[in-house]
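The complex appears here minus one protein chain, its other protein chains still in place.
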Amino acid sequence: MSFLEIFQYTRQDSVIHNLDPRAKLVLSIALATVSLLFSAIIPHIIVFLFIFPLIVASKSVRRWTKSMRGLSVLLIFILVFNTLLSSAEYPFSYSLALTFRLVNLMTSFSLFFLTVHPDQLSQALIQMRVRFEFAFAVSMAMRYVPTLGNEAYAIMDAQRARGVELDKGNLLTRIRNIVPIIVPLIIVSIRRALSVAESMESRAFGACENRTYLEKLAFRRRDWAVVILSLFILTLVLYVNLIVGLPDWMLIGLPF
Amino acid sequence: MIMLENIHFTYEGIYTALRGVSLQIDSSELVAIMGSNGAGKTTLIKHINGLLRPQKGRVFLDDRNTSHMSVAEIAREVGLVFQNPDHQLFLDTVEKEVLFGLKKLGFSEDEANEKAQATLEKLGIIDLVERSPFSLSGGERKRVALASVLASQPRILALDEPTIGQDALQKRYLAELLMEMNSEGKTVIVVTHDIEFVIEHFPRTIAMADGRIIADGPTGSVLSNQEVLNICSLTSPQMTQAAQALGKLYSDISPRLTQLDELEYAIMQILGSGIQ
Partner (left out) sequence: MALISFDNFSFKYIGADSLALRKINISIDEGEYVVITGPSGCGKTTLCRAINGLVPQFHRGYIAGHVYVDSMDTRENEVATLSTIAGMVFQQPENQLVTLNVEKEIAFGPENLGVPPEEIRIRVEELIDLFDLTHLRDKHPHEMSGGEQQRVAMASTLAMKPRILVADEPTSNLDPKSAESILKILSSLNKQGMTIVLVEHRLDLVAQDASRIILMNQGSIVADGTPKEVLIMGLCDEIGVGVPKATQIYKRLHLHGIDLLDVPLSGEELAQMVKEVSRR
C-alpha cells in the first residue's frame, strides 16, 4: 500500500503548499490532461522534467520515491504485458511511453493531494459553490476514519475473545466470520452518528443560509499566475498536438 | 493460576506499552489493576487471554505456555469482558447471543442451552431472551454481553472498565455478582479507574505506570500511598481522605483506614468516650 504515500497530506511550509487549493486543482488537472495527450517517450520525459521540480518544490521527494518504489511492481507488469500484447509497430517503445504516462499522471494528481489539507479542500469546495453540508460531510468522514479504524480493531478483539477465529478456515468460513465484525461496526456507527448529530444540532448546524467562515481562501497574485500558466500550457499543448502535430524528433522511439 | 514473566510489548514497533512486567495471580484471587491512561493496563489484560503476544517474555496459564495456545483455546478458560457491549452484540435475540459463544467454544447443543438458561437467570435477564439486543437499554446490553462471556463458566474472569456510566445500584449488583463468582472459585481481575469500587471489594491491587508495575499488594496499603496515587492520576478514596483529616486531629485514627465501617467505629470511639 506504500504507493498511496503520494496521496497523503503532510504539514509543510513550501511554495506549493502555500498556494490556494483551487489554483493547485487547476494545475493538477492541466498537468494530468497534458500527460494523457502524449503517447511517445520523449514528450513524456519533457513533461516529467517539468512536473518533478514541482514535487521538489513541495518538499515531498522522499514520499514520491517511496511511492514509486511501491508502484514499481505494477509498472513493470504494465510494461511487460503491454509489450507482449501490443499491436503497435514497436511494442516495447510504446509500452515504455505508457508507463511514463502513468507515472506522470499519478505525479500530477499527487501534487494536489500532497499539498492540500482536507480542511482546505472542503473550504475550496464551499467557495466553489458546493453546498456546505456536502463539503462538511467529506471532511467529517475524514475526521472519523481513524476512529472507525480503532472501533473495528476493538470489535475484532471482543469477538476473538469469545472464540471467533478470524484467520482460520476456508474462504466461505472467513466471509461468514465478517458478520460478527460488520454488524457491530454498523450499529456502533449509527449510534455514533446520532450522538454526533445531537452535538452538531446543539451548536446550530444548518441554522442559517449565510454561514460565515473563520478562514476564507483568497486568491493572490501568485495563484492567478499559476492558473494562467497552467491554462496557457494546456492550450499550447492541445494546439501543438491536435493542430500542428508534433515534430519528428519528438516521436522517435526505441526500435523494438 | 496466571503468570506473566518479564513481558515486553511494543505496538507496531513504535509504541512500547509494556516494559518488563512480571506478576502472578493465583486461583480465586480478586485483583484490581489500576493506572493512568496509557499505563498499559488493557495491554496487560490482552496478554492474559492471548489477544496480544509478547515480543519478549512468557505468559503461563497453569504452567502451560500460552504461546502454544490459540485465543479461542484460551477463551475456554479466560473470559474477557470489554468495556463497550456494543462491540460484541450482533445477533437478533439475546438467547442467540449467549449461545453464540458457547457454540464457538465447542459445547454441545444441550449443554449450551443449559448453561445459557442458567446464566440468563443468574443475571436476571431471563425475560429478555427473545428480545433483540439492540432494543435494550445500555445497562441491559451490558448484562447480555456479560452473560455471553460468563455462560461458558471460564475459571478466570477479566473485566475492562466495568463500572463506567453505572449508577450506584448497578455497581452494587456488579460487585455482588463478582463476589459470587469469586466464592465459586473463579479468579476475578478488573481493570478500572474506579477507586471506590476497588477499595470496597478488591483485596489486592496492582498499580501500573508507563508500562511497568509500580506497586502490587494489599489494596489498603497500595492505595493509601500518595506517590502511587499521584503517578497513576488517581484521587484519594473518600474514606482515606476522611481518615487522613481525622488523623490530623486525633492521633489514634490511622490514616490507612479505608472502609466506611472502620471510620464509623473509630468516630464512635472518639465521641463515645469524649476524647479530645
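To keep things simple, chains are lettered A and B as they appear, and every chain counts its residues starting from 1.
Rule of thumb we're sticking to: contacts are C-beta pairs under 8 Å (C-beta built on N, C-alpha and C of every residue); 3 or more make two chains touch, one makes a residue touch a chain.
The structure presented is a predicted model; accordingly, all values stated were derived computationally and were not measured.
For the chain missing from the display, the contacting residue among A:49, A:85, A:207 or A:243 is A:207, taking the whole complex into account.
Contact residues of subunit A toward the unshown chain are 11, 117-119, 139-140, 142-143, 146-147, 192, 195-208, 210-216. Although one chain is not drawn, its touching partners on subunit B can still be listed: residues 36-37, 137-139, 164-170, 172, 193, 195-196, 233-235, 238-246, 248-249, 260, 263-264, 267-268, 270-271, 274-276.
Everything that follows uses one rule, which is that only the chains that are shown with their structure count from here on.
Averaged Cα coordinates give subunit A a centre that lies 46 Å from the centre of subunit B. Within the complex formed with subunit A, the subunit B residues making contact are 46, 49, 51, 70-72, 75-76, 79-80, 82, 84, 86-90, 100-101, 104-105, 134, 148-149. Residue ranges on subunit A touching subunit B, taken from their complex, read 151, 154-155, 157-165, 179-180, 183-184, 187-188, 191.
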